[in-house]
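Apart from one protein chain that is not included, each protein chain of the complex appears where it belongs.
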């Protein structure tokens, strides 16, 4: 256990743990948002989900797509596509011995960009707000990947 | 190597390794299930996948969506949306020094809830079976995230 404690006591690793947990919790919020819009817009996809609205045609009319629900789902998928690389590359980056201020800079920009991306997508803000916030998170991940490969390349 | 061996010898970490591997294997099963339904229902999406059924119109009629295939695909995406947070937050939680019985409780509820969720989605069971199993896994992940942030917050 002593060795494990040393890992979590390392400042860079603690920063990684903090920012990763925050951005994953943010991603999990998208599930609640989807449920909220499905219920308020009465737009479901599984027949068993509409059973409480009655039987037959009365329930069937709630099996439909809704623009707000689809928008949240696209935001959720975009999170998955970008946060999964951060999860893996960020962990390896944190273990590659970066300077603390450099690691904090990377983590803060990434998490900030994903939170801004969510607002830009959900409100929605006019482009290129969403595009630029996506680029910021993408660039930070590439930068961390470069550091990982420079430190530990072993093909 | 000695240090690595100590990591995998730690009981909490071994439990994390075991339950994570099981739940990821369960998620991978969804790919096989999708393939099974695509083949038995003859419902494909890529033209090159129907080439063995002949040419022209004869093959084209198999480029269609099928309710069972779509249901499995939704279950698979739901797995991704929930197991990715578990993968990251669970790892950080395992490294944050929890009591073994507490860690086992978290991991067992999460993996149990995802297995039950799959059955509830695929059979399908009447609601709120699927909804409640989703909530159980979600709540466990939040609880682990709270422990991680309490132990290692570094903003």
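The first chain written gets the first letter, and so on, giving A and B; residue counts start at 1 in each chain.
Definition applied: a residue touches a chain if its C-beta (ideal position, glycine included) is under 8 Å from a C-beta of that chain, and two chains touch if they have at least 3 such contacts.
Here the structure is a predicted model, which is why all the values come from computation and not from measurement.
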Identified contact with the non-displayed chain, of A:29, A:92, A:109 or A:136 | A:92
Using the definition of touch stated at the top, determine which of A:63, A:84 or A:136 touches the missing chain.
-> A:84
Could you tell me which of B:76, B:130 or B:147 touches the chain that is not displayed?
-> B:76
Touching residues (missing chain, whole complex) on chain B | 1, 3-5, 7-8, 11, 13-15, 17-18, 20-22, 24-25, 27-28, 30-31, 45-46, 48-49, 51-52, 76-77, 80, 83-84, 87, 91
Chain A residues touching the chain left out here are 3, 6-7, 10, 13, 71, 74, 77, 80-82, 84-85, 87-89, 91-92, 95-97, 121, 124-127, 130, 138, 141-142, 145, 148-149, 151-155
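Definition applied: only the chains that are shown with their structure count from here on.
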At what distance in angstrom does the C-alpha mean of chain B lie from that of chain A?
-> 16
